[in-house]
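For reference, the structure is listed below as structure tokens.
With one protein chain held back, the other chains of the complex are shown just where they sit.
Our next item is chain A:
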Amino acid sequence: MLALCASQLTAILDMNLLAFSSRNYIKHDNAGQFFSSGHTNNWAVLVCTSRFWFNYRHVANTLSVYRSVKRLGIPDSHIVLMLADDMACNHRNPKPATVFSHKNMELNVYGDDVEVDYRGYEVTVENFLRVLTGRLPPSTPRSKRLLSDDRSNILIYLTGHGGNGFLKFQDSEEISNVELADAFEQMWQKRRYNELLFIIDTCQGASMYERFYSPNLMALASSQVGEDSLSHQPDLAIGVHLMDRYTFYLLEFLEDIHPASKTNMNDLFKVCPKSQCVSTPGHRTDLFLRDPGSVLITDFFGSVRKVEITMETINLTDPINSFR
């Protein structure tokens, strides 16, 4: 409905521009830009696939992306958060109910209002693929569904232990890059996304986006095939590594983004160069129809509602008056 209103508004503005162009100066460019990406809603699917206390950093990775995404405007109802283990309430956590991303406990990414949709053993390959493709049993609650449509921009973030062509779920199963590519194709066929940004932070992450073949997919990975993604810093009080390098610098980058930022994807590709990450991050944009330079970060990470207040009065002509 919003799309319908928006297109009508465009039409009306256009008409008025032609009618009043001599007297009223309307910022047509901004309006155009508002609708340039073609999406009307944002979704995020954030998955941490590994369990056990020594994989604390994967949960912290996912929670920091969750935090940024929520801060930039995507509501919990549009986020599917899957965490394979509960680090905050693990018996070994010396600070219960917290998950820290910076050492010396500067930043608690668990927060007060985290909403985990798939937890513990519910994070499986099958559940993940069902969420993506929408093939869930009717009894699944709304919070566990990805209710996207053909005007949704979706951010998918995966982290865990991976290898060449696969990602390990829960120490007992794997998802392969072929399965993932096929799932995205299903999503395309069912018109479940407008544009999709895929970020993966695992060892040999670039292998996971090698097989994509559906349009409008952009992918980023923390390391190339044959490289390991490294963890960032340990916290000696907690006794584990807190974050992985790529996501740590991604979080730092995202902390500078606010809903009105004009930062685009080319800046995202520069996050964590080899000097900081030790591994070489990679990206893939050949399937994406727009130029990455024109794609805003907030197109995927935020849910931007731009409101413009105009001080002009617009006199509606008689035929429109009669609509009432």
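Quick notes on this structure:
Here is the rule we use: contacts are C-beta pairs under 8 Å (C-beta built on N, C-alpha and C of every residue); 3 or more make two chains touch, one makes a residue touch a chain; residues count from 1.
In this text, contacts and distances are computed from a predicted model.
A chain of the complex is left out here; the name its UniProt entry carries, from "dolichyl-diphosphooligosaccharide--protein glycotransferase", "Ribosome biogenesis regulatory protein", "GPI-anchor transamidase component GPAA1" or "Aspartate aminotransferase", is "GPI-anchor transamidase component GPAA1". Residue-wise, the contact with the chain that is not shown comes from A:240, picked out of A:156, A:175 or A:240. Touching the chain that is not shown, out of A:52, A:121 or A:213: A:52 (per the contact rule at the top). By the touch definition given at the top, chain A reaches the unshown chain through residues 52-54, 89-94, 96, 234, 236-237, 239-241.
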